[in-house]
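Apart from one protein chain that is not included, each protein chain of the complex appears where it belongs.
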Amino acid sequence: MTRAQLLADDPLWLILIKAVALLLLGALATMAMIILERKIVARMQHRPGPNRVGPNGWFQSIADAIKLPFKEQIIPDTADRKVYFLAPIISTIPAFLAFSVIPFGPEVSIFGERTVLQLVDLPVGVLVVLACSSLGVYGIVLAGWASGSPYPLLGGLRSAAQVISYEIAMGLSIVAVILYTGSLSTGDIVDAQASGWYFYLLIPSFLIYCVSMVGETNRAPFDLPEAESELVGGFHTEYSSMKFALFFLAEYVNMVIVSAFCTTLFLGGYMAPWPVSLIGDNYFNTGWWPLLWFFTKTWFFLFVFIWLRGTLPRMRYDQFMRLGWKILVPANLVWIVLVVALRAFRNEAEISATTILVAGGIVLVVLIGLSFLLPDRAAPDEDSDRVPVTGGGYPIPPLDLVVPDKDAAAPRRVRRKRQTASVGAGAEKETEQ
Amino acid sequence: MLLAQQGAATVSTGEAVSFWVLGPLALAGALGMIFARNAVHSALFLVMTMLSLGCIYMVQQAPFLGFVQIIVYTGAIMMLFLFVLMLVGRDASDSVVEVLRGQRLWAGVLGVGLAVLITGAVARSLIDVTDQGLAADTANGGRGNVANIGQLIFSDYLFPFELTSALLITAAVGAMVLGYVNREQRGRRTQKELVEARFRGEHDRPSPLPGPGVFATANSVATPALLPDGSVAPESLSRLIESTTADKLAAERESVAGTGPAAGTRALAPGKEESR
Partner (left out) sequence: MLVAQSSDVSSDLGIYLPLVVMFALAAAFAVFSALLGPLVGPSRYNRAKFQAYECGIEPSPQPVVGGGRVPVAYYLTAMLFILFDIEMVFLYPFAVSADVLGLFGLVEIFLFIATVGFAYAYVWRRGGLDWN
């Protein structure tokens, strides 16, 4: 039986189990993600991070989840109450709905019922994810508008413009995958990668997807809608209590979705990675094992999200839009034409695949180079009288300076004398104030 | 709920149920769009109609069309509507002055024409069109919905397809002509050039204006910054904030003195506060 037939045979109780499992997965992944993010970013910044609730602070998310409903809900007078109430709901539902087309695993047996670890396998599965992300934008715009307050409005508009800009790049990067698969169904896309994962077969698409998925979820370094230094909290400034929690949930569930979708499109979905797939006639690709591979890959992307946040500074809005519209979209279109050409010529079977690959690679490199050369702004003229980092007129210590060991270098008496002197100076300062 | 086994001529239960759920929803959305007082609410009702239509397409065995309806219409076009509504401003009220002459007459004529067209189409579909059945294989030529659409668009309907791309050009050019504000990009100075210009004395002062005294005495940006001698730094006061407070004070004085104007357009705002 095919995947779609197996799924169509699901009785209602099985559908319910799967749907509830997906809801739980979203909520739990959000909680895990929050604590992991705080812990990992803390570690990257050399500080302990949350360390009060539970062992080493690992229960912090649970405490937060319990706390949030008991917070007072404050709605500003200027708010449009109906839309204000609807906005968090509108952004939450599509986030969860997109989960339903993600294939988590192959055929398994649940309580004696043969089925597939996927809620629904539509012939247009890819479009479901795109439709959900385009619906989720409404939550953001409406939240910004309904609050009746300047910061949320600006944040909401920025966010919407950002999400729709990067949705184009995202949608176009999927086209190459569909060209190779010949189907819009997510299950078929995973099956088609049995011979080779697309992340190395379609490197440009993969890279563009990765950039646009960060832009699509409003995460650092593209978190302009929530730029604290400019917009306070962005579109959810006026939201509190559980409504705020819903926005938070939607944001993190969206992160999980785009990561899971990326896994499905480019990393072979639930398939076992290469060395493991050789063991025992691909034994680890059957039964419940694929869940492990799927979540490993997805959590890898989620870790990259956190990593990016801990590493990169926030981009400026014009830079961000330029990256989306002037680099990702044209590069994507050129790449699609190349892939179509490659496949068309190969099917004609007059030129060997290697020749096409080599020629295509050269053309691609030239085109990418050209796209960077396109004049956007005059190159800054050479600054000849810039102050050099070292060797100038300023007393800058050399970069390879070795601080001498103080115990060995300085005799005890001298050191103590210096210490008292400095303490004295500090005391003097304090009395002055 | 046996859905598929019935013959092509009858409507299956599932289809009937979905129609009776989605149809009224679409209709309610359309009516709500017309009768809502607020423009954004109208847009939201229209979104609901579009969504219901998309779902109806799916029920009619056109999943691709259904999701495209959701992606393009609700996702893109309604988002444009929302942006345009916000472009006009939240408090902009409807103008009762008719800008186009004879607008109502033409609206009536065209409305009747549209009604006739729709009636004709519906009547023809009831009488003339032979029932093809909605089983996916027959409706989609045995190749699946998306593949069938792809092959038909790029073979039989090639010319209309290429025409749509011309339509897209028109849209882009139209948007540029309507929405373009002539910003001279070439003449814009870079950050570095601006800094140099400042120090050359082309601006009032080389440094930015001092920030408010938020951290000094209060947590409000309305707090002025203090100079070293304890006096208020005048540049640290926002013109907007100062004028707001001053305007409020002046208005209160006027209302106490009884010389102020009668209730204006914003008279509702303070009343709302008191009703709490």
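So that you can tell them apart, the chains are marked A and B in the order they are listed, and the count of residues begins at 1 in each.
Here is the rule we go by: a residue touches a chain if its C-beta (ideal position, glycine included) is under 8 Å from a C-beta of that chain, and two chains touch if they have at least 3 such contacts.
These numbers come from a predicted model, not from an experiment.
> Quick one: say which of A:V129, A:L246 or A:A331 touches the chain that got left out.
The single option touching the absent chain is A:L246.
> For the chain left off this view, which of A:A29, A:L142 or A:A161 is in contact with it?
Touching the chain that is not displayed is residue A:A161.
> Would you mind spotting which of A:L117, A:A143, A:L184 or A:V214 touches the chain that isn't drawn?
A:L184
> Check the options B:V40, B:L53 or B:V68 and report the residue that touches the missing chain.
B:V68
> Contacts of chain A with the missing chain: which residues?
The list for chain A reads 2, 4-5, 7-12, 15-16, 18-20, 22-23, 69-78, 85, 88-89, 92-93, 96-97, 99-100, 119-123, 126-128, 147-151, 153-154, 157, 161, 164-165, 167-168, 171-172, 175-176, 178-179, 182-184, 232, 237-238, 240-243, 245-246, 317-318, 321-322, 325-326, 329-330, 333, 336-337, 340-341, 343-345, 347-348.
> Which residues does chain B use to touch the chain missing from this display?
On the chain B side, contact with the omitted chain comes from 1-5, 12, 14-15, 18, 58-59, 61, 64, 68, 71-72, 75-77, 79-80, 83-84, 86-92, 134-137, 144, 146-147, 149-151, 153-155, 158, 161-162, 164-166, 168-169, 171-173, 175-176, 179-181, 183, 185, 214, 218-222, 240-241, 244-245, 247-248, 266, 269, 273, 276.
Methods note: only the chains that are shown with their structure count from here on.
> In whole angstrom, how far does the Cα centroid of chain A sit from the Cα centroid of chain B?
So the centre of chain A lies 27 Å away from the centre of chain B.
> Using the touch definition from the top, list the residues of chain A that touch chain B in their complex.
Chain A residues touching chain B: 77, 80, 82-83, 86, 122-124, 127-128, 130-131, 134-135, 137-138, 141-142, 145, 148, 153, 157, 160, 164, 167, 182-184, 380.
> Any idea which chain B residues touch chain A in the complex?
On the chain B side, the touching residues are 38, 40-41, 44, 47, 63-64, 67-68, 70-71, 74-76, 79, 82-83, 86, 90, 144-147, 190, 192, 272-273, 276.
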